[in-house]
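A single protein chain has been omitted from the complex, and every remaining protein chain is retained in its original position.
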Amino acid sequence: MDIAFVGLGNMGGPMALNLIKAGHPLRVFDLVPAAIEAARTAGAKVADSPKAAVAGVEIIVSMLPASRHVESLYLGAEGLLASIAPGALVIDCSTIAPASSRKVAEAAQARGLRFIDAPVSGGTAGASAGTLTFIVGGSVEDLESARPILSAMGKNILHAGACGAGQVAKIANNMLLAIHMAGTAEALALGVANGLDPKVLSDIMVKSSGRNWSLEVYNPWPGVQENSAASRGYAGGFGSALMLKDLGLAAEASIASGSAIPLGELARNLYALHSAGSGQLDFSSILNLYRKA
Amino acid sequence: MDIAFVGLGNMGGPMALNLIKAGHPLRVFDLVPAAIEAARTAGAKVADSPKAAVAGVEIIVSMLPASRHVESLYLGAEGLLASIAPGALVIDCSTIAPASSRKVAEAAQARGLRFIDAPVSGGTAGASAGTLTFIVGGSVEDLESARPILSAMGKNILHAGACGAGQVAKIANNMLLAIHMAGTAEALALGVANGLDPKVLSDIMVKSSGRNWSLEVYNPWPGVQENSAASRGYAGGFGSALMLKDLGLAAEASIASGSAIPLGELARNLYALHSAGSGQLDFSSILNLYRKA
Amino acid sequence: MDIAFVGLGNMGGPMALNLIKAGHPLRVFDLVPAAIEAARTAGAKVADSPKAAVAGVEIIVSMLPASRHVESLYLGAEGLLASIAPGALVIDCSTIAPASSRKVAEAAQARGLRFIDAPVSGGTAGASAGTLTFIVGGSVEDLESARPILSAMGKNILHAGACGAGQVAKIANNMLLAIHMAGTAEALALGVANGLDPKVLSDIMVKSSGRNWSLEVYNPWPGVQENSAASRGYAGGFGSALMLKDLGLAAEASIASGSAIPLGELARNLYALHSAGSGQLDFSSILNLYRKA
Partner (left out) sequence: MDIAFVGLGNMGGPMALNLIKAGHPLRVFDLVPAAIEAARTAGAKVADSPKAAVAGVEIIVSMLPASRHVESLYLGAEGLLASIAPGALVIDCSTIAPASSRKVAEAAQARGLRFIDAPVSGGTAGASAGTLTFIVGGSVEDLESARPILSAMGKNILHAGACGAGQVAKIANNMLLAIHMAGTAEALALGVANGLDPKVLSDIMVKSSGRNWSLEVYNPWPGVQENSAASRGYAGGFGSALMLKDLGLAAEASIASGSAIPLGELARNLYALHSAGSGQLDFSSILNLYRKA
């Protein structure tokens, strides 16, 4: 049985290829001809429209840039939900607002469809290598139905709760990541400005209570870790502009729930200041904001 | 040969006891009679004054609350440096401003004395158990001279650089700790306000890029970790008011070096807001600031 | 010719009464019976539905709480725009997201209608007294058509630019207000904690470069100004929860435009911390956040 896949961008493209490699017959749709050709070459059937892609399938995977694309794809009089067979499972891997995700989930369920949100972490490298982490919102049963599909694209599948919970957990995690990445840059820059060697200080903090993922595997100071983005001019990796986008989702979620996230929103603004001109650089390049100071 | 020990407070008291247990003859001074009695009972000689404590000894250990106490003890016409034998080694374990530490170090060296700053982490529990971490500023030779003494009080000895570097590294580390502790509290509160379970979200983030020491070993949400300060009402541990003090040192260091530490100073202000009324609670109780919101 | 008025809440209610007093025949709609009765008593015709209210009129005024209410009222297959006569002028006085306002404006213009956004400042007191300030987005011609109506409800009419510009200017102004109100509270609390009298310090700053609207006419310290909200227990006035809502609109606007608003978002978070439990108090009560510290 075919799987429909909508959205063959930097992330969706390699994810689709991994599904094909794992033997899943794929019917794909995208707006960009080059993206379609890569999938066709790899063995996918190409649909003329999203509707044609989903007609009669039992599994639909989507990977789109933002809430408005996902809402626009699935909802409304012309939305895709109306064309999907009852009982089919929609797996949305986009990182979007939890409220949008829940809206689509409810509309899907109202039509007898099943829905999980399964945003990913791991970046384009993880998408290519098939080592993504999926953070899933939805029922246990639907997650189990999706497991074979997700396993072909990633190696960790974490269950966060009901529909929308995958988005919330992804957003909370990335906010915390931004906070400790910028915090690590700040602590290193403070230490260096006061006479310390960045590698020595990194070694001390990673053995102490300052320890965090950024220090351990993603040190933002050039030369401290051999294979870090910092040591290759911040090329590749997870772009600053993408981190800014995720922090915008965190701000929106906090507005919706009336939560206070002072550090998260300050991190968002530091990324906004930094992304002007450096949005394509890896997010650890936030260090440059501090080194200028 | 006697070791002089000045400052038998919550930290210095148990540190001195561990030196005695390790067989070091101790000559102690403190202003508080009860603190002195505990040391005397354990076998220390009690000096009438700091001067009497240091007379003729080769090693002096001090553990005092703040820069002004350390400067006042050692410097000036009446300062202790004038009473210490040339060649002796001063080990100051206080957490103070790097500038103060360097001032005392320079004055000591000008009189032919040796000096290292060796601020600790590990709290009163680590002081009692003899498992402190020392972050040391000073020459390699002086650190090696101090090693047998420090080893009797702690299990990790990290060398940060020249005199004052121990203070800088300690301050940078604790600033980063405050940032990821408050950030972790913020991420958990955001997740919970948006429907997630704090334990499930903690498990997801600790396996993801949000991972940090606070999540791993010091989760601020009550009940998520069995033995955390959070799970015992934030009693004991490292007090919020002490974290506020260390963040004040970070602010002062950044003013001195012209560094920007926006997240660090915001964390300082969150601890200032929180410490009013909750200063004695463990620093992970910063979660309460977010749960009220 | 009747004017239609939709939304008779705390603000819309008294605004409608002022239109009636000025001799404008009004056809009103609201979901709350008590609100309708007050308008009926004052002489308004009561419509059974929004559609009935707007049928055949040339001027429609709406005053609703949030973007979703305005979009839901006007847009979609069942939206009100379809029932309004071509050439009629829609005056939306709600404070909502500029993007929402522009969306409604474009949909209105696509149907041959005219539209201005005219968010207000001045609070419920200004609404009752007819002394509101309107900040208008739309064409000069449409603003001139609206002027007699707006003049019956307020005394200042400021033109910000094209459709949506009224919302942007209102949001920017209120963000700046929140920043200098919280900043004034912070400066006064810092001064008092360092021994100054709040009235003396206020007098000095109002004569110096710290001067701002909060200091001049809305001092947040109780007792400094006789008739301030602070001097009557922060009752009445512009609620902290409403300021929090406006700051959320500022955050959303900054996300949309990629702007950095670090002080604005920090102010938003201070209001989020403060509003938990104090949302009904006047927004100058943010001082309490600082006095606890």
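Note that the chains take the letters A, B and C in the order they are written out, and that residue 1 is the start of every chain.
Note that in this section a residue touches a chain if its C-beta (ideal position, glycine included) is under 8 Å from a C-beta of that chain, and two chains touch if they have at least 3 such contacts.
Bear in mind the structure is a predicted one, so any value in this text is a computation, not a measurement.
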Considering the entire complex, write down the shown chains that touch the omitted one. A, B, C
Please pick, from C:168, C:224, C:241 or C:276, the residue that touches the omitted chain in the full complex. C:168
Applying the definition given at the start, please give the residues of chain C touching the unseen chain. 98, 121, 133, 135, 156, 158-162, 164-165, 168-169, 171-177, 179-180, 182-184, 186-191, 193-197, 200-201, 203-205, 207-213, 216, 218, 250, 253-254, 256-264, 266-267, 270, 289-290, 293
Where chain B meets the chain that is not shown, the residues are 244, 248, 251-252, 254-255, 258-262, 265-266, 268-270, 272-273, 275-276
For chain A, the residues touching the chain missing from this view: 262, 266, 272-273, 275-277, 289, 292-293
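Please note the rule applied: only the chains that are shown with their structure count from here on.
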Chain B to chain C: how many Å between their CA centres? 51
Starting from the mean Cα coordinates of chain A and chain C, work out the distance between those two points in Å. 37
Junction residues of chain A, two or more chains touched: 254, 258-262, 266, 270
